[in-house]
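Left out: one protein chain. Kept in place: all the others.
Our next item is chain A:
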Amino acid sequence: MTLERDKTLPRAGTLEDLAETWHTLLGLGQAAQMLNSRSSTAVHIPITILGGFLGAGKTTLLNNLLSGEHGLRIAALVNDFGAVNIDAALVKHRAENVIELSNGCVCCSIAGGLTEAIDSLVHSKTPPDAIVLEASGVADPASVAHTCLFNDGLTLNSVITLVDAPQILAQAAHPDLSALVERQITAADLVLLNKTDLLSKDRLRDIKAELEKRFTSAHFVPVKNANIPAEFMLDARAPMSSFGKFQSGSPISEATFCTGVLHLDAPIDADRLRNFLAIAPDGLLRAKGFLPLAKQTTGIFQLVGQRWSLRPAQPDLLPAEPVLVAIGLRGRFDLAGFDRGLRACEVGSRDMPDG
């Protein structure tokens, strides 16, 4: 149950790495001073950090999200409006640093400062359902995430890194790029291997195997056109009805992903759960919902990639029907097996959870 159990030591730090951290710390210093004087807030907006090198497809992903018919009010934070290609028919209002869309989404520029942009969303009269932040192509998404999370109004939903599948091995081997690519991959909960339509099945398999060998704790998901369900961006506190409900026939979802709803009623033992999830179930990408705990309490459960959390839930947050929703890769994720594994974590269960 120690940290090192499934983690090898990171590669030795270089001057570049330390420089990145120094930058992060300076950003934290500024954020701390800026936020110090602000009022606190009761909102908890899930934020997803979108990382990845230049050309990996971050803008395509954002364009998909902003114009998708998912019914969610997503706020995208971007460096430059210029690259975001929003259908003119969808634009409701355009101002210097904000584009409002008729579907309830907004796209905000972070030119005036990231801390400022986030704080104004957190304190807005109608906070968004979710925030997606596009990190710069040369940024370490972990650093960006740390700066964002200095704002108490945010919860970390996930860090998603996009990589250009046909290019990634060359980039990861390049002496001047490998450290950056490595930082971007290791920071991510999910690494989307994008542009797989440009590769043969065999080549894709080889690339994925090579990456998995090098980045043992990363979670790689092959995609085309940077497609990912909008529901990924939500956390457990969002209405259940909006989660796991896929647009029927949507090309994003059904071909690649599958979903399931689990009802657990006996209390779960946290130690057993930790053991069970020490190695993430194969093909499981995202799970969220509620788990019954000992002493009639309930926990909020979140999982993305290999990262999960279980927090005590405030009673007033509990839905009428506490369920757990899971999204996995079609053909890889074994929903029934996951259900069995969770039930083996129930207090007093005699089954051993098979992680």
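Just so we're on the same page, contacts are C-beta pairs under 8 Å (C-beta built on N, C-alpha and C of every residue); 3 or more make two chains touch, one makes a residue touch a chain; residues count from 1.
Simple rule for what comes next: contacts and distances are computed from a predicted model.
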Identity of the absent chain, which is to be given by its UniProt protein name, from "Amidohydrolase 3 domain-containing protein", "Amino acid/amide ABC transporter membrane protein 1 (HAAT family)", "Polysulfide reductase" or "Ubiquinone biosynthesis protein UbiV": "Amidohydrolase 3 domain-containing protein"
Options A:77, A:142 or A:264, residue touching the unrepresented chain: A:142
Residue in contact with the excluded chain [from A:25, A:209, A:266 or A:279]: A:25
Residues of chain A in contact with the chain not shown: 1-4, 7, 9-15, 17-26, 28-30, 32-34, 36-37, 54-55, 59, 79-80, 82-83, 96, 109-112, 136-140, 142-143, 145-146, 149-150, 156, 159, 174, 176-177, 180, 183, 186-187, 270-271, 273-274, 293, 297, 299, 306-312
